[in-house]
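Only one protein chain is missing from this complex, and each of the others stays in its spot.
Moving on, here comes chain A:
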Amino acid sequence: MNVFDKIQPNSGSVPPPSSNTTKRPKSLAAMLSRNRSSTSKFDNLSTTITNNDDDSNNTANTTSETNNNTTTTPINDDDNTASPSITTNTTNTTTPTYTPTTPPPPPPAALKQRRISMAAYTQKPSTTTINTANDDNNNDNNINSPPSITTTSSSVTNIDITNNNTTPMDLLTTIDCKQNNIEVGSSSVPSTPTTTTGSNVSTPTGTKPTTATATAGNRKSQKPAEVLNPQDFYSVDLSQLTYTPDPDSSIVIQENQIEHASLNKLIEELTSHTNYDIHFLHTFMLTFRNFTDKETILKKLEERFNYPPNCPPEEFATFKREILDKVRLRIINSIKYWIENFFVFDFDSEMMQFLSKFIEMVRKSNQNALAKVIENTLERVKNNDSGKVITKVECPEILKLKKKVFSKKKTYSILDYPLQEVARQMSLIDYTMFKKIEPKECLNQAWNKEHRVTKAPNISRMIQHFNQFSGFVATEILKQEDHEKRVKCVEKFIELANHCKGLNNFNAVFSVMSGLNSSSIHRLSKTWEAISEEAKKTREELLSITNTNGNFANLRNMLKTVNPPCVPYNGVFLTDLTFIEDGSPKYINGLINFGKCRLFAKVIRDIQTYQNTRYNFEEYKELKDQIEAVEKLSDDELFNMSLQVQPRAQKKKKVATSTANASASSLKEDDEENEKKPEKLDF
């Protein structure tokens, strides 16, 4: 049986959260719950889920069933794969029959799950002692069948498993993540795809005391009766810490993905001590500008860093180790990711001041190592050390202009150069502009607003160049002295566009083709008839790329299979972003529509994919300068020239040119008819 089929997300059980939320937990076990929701006071540190209705009836069943089947899958995380510093302090329990020695690779299916567990890092499980009330031997089948590996729950000291129905497996794996650069993953259970909005909110470790007590091995790192002064770990006076988390109803999860959530809940997710989801981090950092600003995010992370210890002093050490340290580490890692990916964009001088204060606060909280992580990241980013090595491959030789000795020409047109080289230089120029586009430019339709030049400088510059070059194409054709030269010129631009296509520069293909398709050129039927058959065929092929049918289906398909380097035509992305923006609400029931953010992130990630690979061509300055400085005439000038080249075939009635001089003939429409309500409408 596939365990995923059976397990509900966040399953784990009794009692219903409401029964316990206000009481202080009797033991830390509750707060150590690895489930997404627990009933302890520390719930708000773990992610919680709404809609726990309809569970109460079958809680007991759910409990036993899910417990029996609870599995977690160890996974190697990005940064901290089996880092030597990850040690399981105490293996509280495991199945008697299976003790993994190394974390096996996760099953592919598990990778896709939003919640990835890291719970089964058990490096020294050998000395495990189990004294549990429940021996769940009946689920050995599940337990022993990798890749779904049994949870290796552990905790530090003697832990009361407070629910008779709870199996030891439900306890949290303790990972000693002392300020190493370690991410702590979640150990929540992947859900079945059919699972709907978070049901089964509960905790495996309920309120009823039981006899299940676990003592454990690996005592090396065990520090019983550790007493710490909470104030030592906060930069502000504890009495000032007033953070109150949002209620569980502030997050809606479907199919293991966050659909809507409040900002506080998103921050909790981002820095949860149980769940780790790199995709969520990517999406969040790419799109938070859609619903808030960078200053707010930093402020929220600071609030979260100063999460108050709502536990008696004697439990603080455990709280700190099991929750606070992990949360703080996640905060630092989130900021690290943020700096690494959005430094130039978000961290202006004002923001750097905030960040300095933040680092100061971290340091005062006795977290020097964490402060150091941020400082080192900053240092590295400032030195522009991306850590990536670009292998230098020799680029093809520049195809130079063969200047004819007897030519009277003093200046050369772009079309005098070898067209292959023109396409290369155009691609270099376009890619350089494209590469600079930042995610922030893509959100809130920044490129389409009044301040587009400052808010979306790179997108704007690219569009401007696009229009300029398109106008140049039309200008160049109409400037030709006679029919033959004009035909030749059109053929050359078709050839140029084809070279651009060969280089996957779709931006240039669209630009050249839009010049050829502009009214003033498109109408020159005599010219079009005269171009070579080959040029006609090539034109057809190019037009199929720019064809808008099926939502730019041809272009989209080409982009999917293209081999980088590539400069896509940005307009399609911009339309997608516009429709994502306008097609769905930013907030749903007052919560941030995070599903929408995921759609945004998908488009932005596509853009980033194409940004990654550069063209390997040498710059041909003289040609490049010329391409960048192309000139064009206005549309009206071009159209007038076009009419001179080839006058209209038929007489055309004067068209209304403005409100004032609209021709009387166009007034014939009956107003009433215009306003007539449609009689039959069946959509």
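Heads up, the rule we're going with is that a residue touches a chain if its C-beta (ideal position, glycine included) is under 8 Å from a C-beta of that chain, and two chains touch if they have at least 3 such contacts; residues count from 1.
The rule we apply is simple: contacts and distances are computed from a predicted model.
Look at the chain that isn't drawn here: its UniProt entry, checked against "LSM complex subunit LSM3", "V-type proton ATPase subunit D-like", "Ras family small GTPase" or "TBC1 domain family member 22B isoform X2", names it "Ras family small GTPase". From the set A:Asn366, A:Asn448 or A:Thr613, the residue in touch with the chain omitted from the display is A:Asn448, counting the whole complex.
Touching the missing chain, out of A:Glu268, A:Asp325 or A:Asp576, is residue A:Asp576.
Of A:Asn229, A:Asn368, A:Ser532 or A:Asn551, it is A:Asn551 that touches the chain left out of the display.
Only one of A:Asn306, A:Ser511, A:Gln611 or A:Gln626 touches the absent chain when the whole complex is considered: A:Ser511.
The omitted chain makes contact with chain A at the following residues, 259, 445, 447-449, 452, 460, 463, 466-467, 470-471, 510-511, 513-515, 517-519, 522-523, 525, 528-529, 536, 539-540, 543, 546-551, 553, 556, 571, 574-585, 588, 593, 595-596, 598-599, 602-603, 639, 648, 650, 652-659, 662, 665-669, 671, 673-675, 677-683.
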